[in-house]
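One chain of protein is taken out of this complex; the other chains stay put.
After this line comes chain A, so read on.
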Amino acid sequence: MRISRRRVGAVVQKEWMEFRQSKSILWAMSVLPIILVLGIIGLNATLAQHAGSSPDDLGEIDIPAALSGLSPLAVFLVQLNDQMLVTLLTIAVALPAYIAASSIISEKQTKTLEPLLATPTSTLELLLGKALGAISPAVITTWLAYGLILVGLSVVTIPTVAAYAYRPAWLAAMLLLCPLMALLSVLCGLCISSRVNDPRVAQQIMAFLLLPLIFLGTGTVGGWLYISLPLVLLGVLILAMVDSGLFWLTVWLFRREVILTRWQ
């Protein structure tokens, strides 16, 4: 099956042009990352001032084996940062989900889908363009926020704690897991949006995708889960398989005729 990069590129560019005009997407892209970046740096700056405190000041916390050599405060900060970085990953899930869930539906509602489907663009090219168009702003925003967090932590927190924020597990998570999560989110959004007529329904269904991240965040801050490289790589492997399967399912589910004739 031949894929025209020109056509995929045209769809991506069109999606971006539409985002640029959408205030709600621009807000979603900027507000959550700013809050997270400021929150993580602010908490570290405040708590790092207590670096000389005795362990009793922080009470009893679970210490994962990978952090056993650190002071309780450093352990707490690493766990806090991990939890915040997990939260940062929600941007990569939530934003593309929001965009993708309304993607096909809004094309149908504004009657742009029929002329679009009448072009030589294949279903594969159309969905690939829409997926890339929705993923890229979220991934770029997440990476930018992560970069700012690393810079901020290197300035305000204990050096050992800052180093944990760019340990291999987090670099792999940001570089590999983040795009794959965004892709999963987009594919679910496209899948659902080619089956339902109301973008709100699609967006509500998509909220379930955040559950694994909430579980991950809770485990991290509770001390019973540690973001290690094997864990991230396992996640990458699983997501890569799920994403590729879901992509073909999305292409298969996208029935031009059904979408055109039954959605009135």
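Simple rule for what comes next: contacts are C-beta pairs under 8 Å (C-beta built on N, C-alpha and C of every residue); 3 or more make two chains touch, one makes a residue touch a chain; residues count from 1.
As a working rule, contacts and distances are computed from a predicted model.
Novice: Which of the following is the UniProt-recorded protein name of the chain this complex doesn't show: "Response regulator receiver protein", "Membrane protein", "Putative NADPH-quinone reductase (Modulator of drug activity B)" or "ABC transporter ATP-binding protein"?
Specialist: The chain we cannot see is, by its UniProt record, "ABC transporter ATP-binding protein".
Novice: Just name the one of A:Thr46, A:Thr119, A:Thr218 or A:Ser244 that touches the chain not displayed here.
Specialist: Checking the options A:Thr46, A:Thr119, A:Thr218 or A:Ser244, the one contacting the hidden chain is A:Thr119.
Novice: For chain A, enumerate the residues touching the unshown chain of the complex.
Specialist: Touching the missing chain: residues 4, 6-7, 9-11, 13-14, 17-18, 21-22, 110-122, 256-257, 260-262.
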